[in-house]
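What follows is part of the complex, with its chains left where they were.
By written order: A, B, C and D. Residues from 1 in each chain.
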Amino acid sequence: MKINWFKYSSPQTFYPLAEKMIPWFAWLAAILAVAGLYISFVMAPTDFQQGEAYRIIFVHVPAAWMSMVIYIVMAAWAGLGLALNARLSAMMAQALAPTGAIFTLLALVTGSLWGKPMWGAWWVWDARLTSELILLFLYLGFIALQSSIDDPRRADRAGALLALVGVVNVPIIYFSVKWWNTLHQGSSINMGAAPKMAATMLLGMLLMALAFWMYTVAVALMRVRCIMLERERSADWVKALSLGAKS
Amino acid sequence: MLMVQGLACLRGDRLLFKNVGFELNAGGLMYVLGENGSGKSSLLRILCGLLKPEEGGVFWNGKPIDLDTDIYQADLTYIGHLNGLKDDLTALENLQISARLAGNQVDDAVALNSLAAIGVARCANLPVGVLSQGQKRRVALARLWLTRSQLWILDEPFAALDTASVDVLAARLGEHMSNGGMTIITTHQEVTIHAQSTQTLRLSA
Amino acid sequence: MQWASWSAFFNMGGYAFYVWVSFGLTLLCVVWEVLALRKRSAQALRLSRLLAQE
Amino acid sequence: MNDAWLIILKRDLLLAFRRRSDVATTLFFFLIVSSLFPLGVGPEVAVLSSIAPGVLWVAALLAGMISLNRLFAADFTDGSLEQMLIAPQPLALLVLAKILAHWLVCGLPVVLLAPLIGLQYALPNDALLVLVWSLLLGTPTLSLIGAIGAALTLGVRGSGLLVALLVLPLYIPVLIFGAGAVAASQHGMSAQAHLSLLAACSLLSLVLAPLATAAALRISVE
């Protein structure tokens, strides 16, 4: 069977399609989250070193994973949009960025909230923490660039280029920060302090990560619909749609 | 030969024009007319490859211009709304630099001659910043006496020129066409230019 | 089951603040993002309706 | 005729020469910013010399960033950029010439001034030498990466601040290796590793940045 991709990649057809997809992902996210939370708070045993504080891991690690994954996915969409001149891809990239930034922020904040009881400090200039902070800056730059260019086509392409440059730079940043830290002096605090993970803990983390994944898809779809409405304001399908919609 | 097929141009969320197509052969002149904001400049920029059309294509000697860009650009001279002159350089320096950038090596005497042709020889050694609007425009247009490219795309070249210079420029354009060149031009003024064939494209806002 | 009582659960072995703020903030972000998006889409629809009625 | 990039280089240098005061402002900015710290941090020599590598490099970063808007803005408004885009020459090459000119005018003076300011921070002689080397290897990367940001924000509302947001995070590796080199030599270690990394960054950006910048310019000029 031959699928007409072009048809689905036009905003007009994707808009209602996304509407149908959103509840599925939202419910999946909710179910996975409930399961994950059950495991993380009820099933997972107390950690003998860190006490109950370690339960932060169930949001912290999934959030940190998502922050990195979303950046790569975003850059991939952006690159695709640039290469194929596909509007929908560029819109997906734009829709993913804020969610990625939020997860990055969450990883930072929950990490800090974990660090305080464990290390006695809210923040240390550790390599991993620093590179996560820089990742946040990269997200913010992308968002700021797109929001300050009025012409959407130009915004798409400029943003895509920036995302690609950023992706090239991410490994460089990661390693530079790593070397920066170790070349100076051994960090007095070791991130690997967490003990060998029990299977239940791993399961909990995986479930939470999957829940975040599904949530990301749902939210990105919601945002992409908003972007379509805003951009194609004067297109006939949006006019018809808005006149048909209640309230 | 320049061939244009089914061009559409979107600016912001406004469709300026669509389905614009034409052919231009050696010795041909084409006027692009229309009101302010109707998309004339945008069309010329598409023809130069500066702007990507929403739909359609531009072909030079049968090849899409975004494939053999360098060959096309060597055959092209474009003078837009902006003069592309540096205020801090003299007229002569500006002219030489832009000619050499376009691939024409020129010495002082030749460059001076072309400035003289359009009547700004006396400004040759003045920084362009102190020239008047019309004089600046003429320094930019002096490139047309140096270039050897076949296709000229000129965006309102007569604006800000006095009548004497308009005639000089029109004569130069006629000469170009009689040598087998092609010109695409926008203008709000009535100017007679001699060409083997003349066509008009009218854009409506 | 890890917890002797609800209060032990809420106390989180003395780390209540850190744990609950972590999870609470995450929840807050999620809720805020969803609400903000719904508002944005309603606003976009309203604006395009105004434009359509022109 | 492939000397087009030479024409651009010469033109930009000539322009900078005709507007010398404009050029000096970058240098002054570097000077002012790096003189602010002793005022804020206090005059103890030990502290100052221990933070000198970082502070001088951050000042160089900021000066590099703030001078970026001069890279393409004038060409954009006066139409020279259009002419460069439609010249029958590889755009990336012309862009490279512009970046080189920008570095010669804005980067090199900072490199030359830095040891003088390093003296004020009581840096030892060999650290001063490493400082100059690190800046020499690192500032070209700043110009190269910065060019992408400058091209992306051409003609955009609030571009001054925006370019900072885009470019500073990308500058971080240069900062780390550059300041690291100086600090290493300060602590009596070899700065070789850091300097090689700086050189590697320069080479990588030398290859990639002109291409990315050329693409960004095409987007911005539409």
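Convention: a residue touches a chain if its C-beta (ideal position, glycine included) is under 8 Å from a C-beta of that chain, and two chains touch if they have at least 3 such contacts.
The structure displayed is predicted, hence computed values, not measured ones.
Written as a formula over the displayed labels, the whole complex reads A x1, B x2, C x1, D x2.
One rule holds for everything that comes next: only the chains that are shown with their structure count from here on.
When the interfaces A-C and A-D are ranked by C-beta pairs in contact, the top one is A-C. For this pair, chain A with chain C, the centres built from the Cα atoms lie 16 Å apart. Centre to centre, using the average C-alpha position, chain A and chain D are separated by 32 Å. With centres set at the average Cα position, the gap from chain B to chain C is 58 Å.
Of all residues in chain A, those touching 2 or more other chains are 150, 153, 233-234, listed in ascending order.
None of the residues of chain C touches two or more other chains. Taken together, the chain B residues at the contact with chain D in this complex read 45, 48-52, 70-71, 73-74, 76, 78, 80-89, 93, 97-98, 100-103, 105.
Chain A makes touch with chain C in their complex at residues 41-46, 51-53, 55-56, 59-60, 63, 98-99, 102, 105-106, 109-110, 113-114, 116-117, 215, 219, 222-223, 225-226, 229-230, 233-234, 238-243, 245, 247. On chain A, the positions that touch chain D within their shared complex are 134, 137-138, 140-141, 144-145, 148-150, 153-154, 157-158, 161-162, 164-166, 168-169, 172-173, 176-177, 179-180, 183-184.
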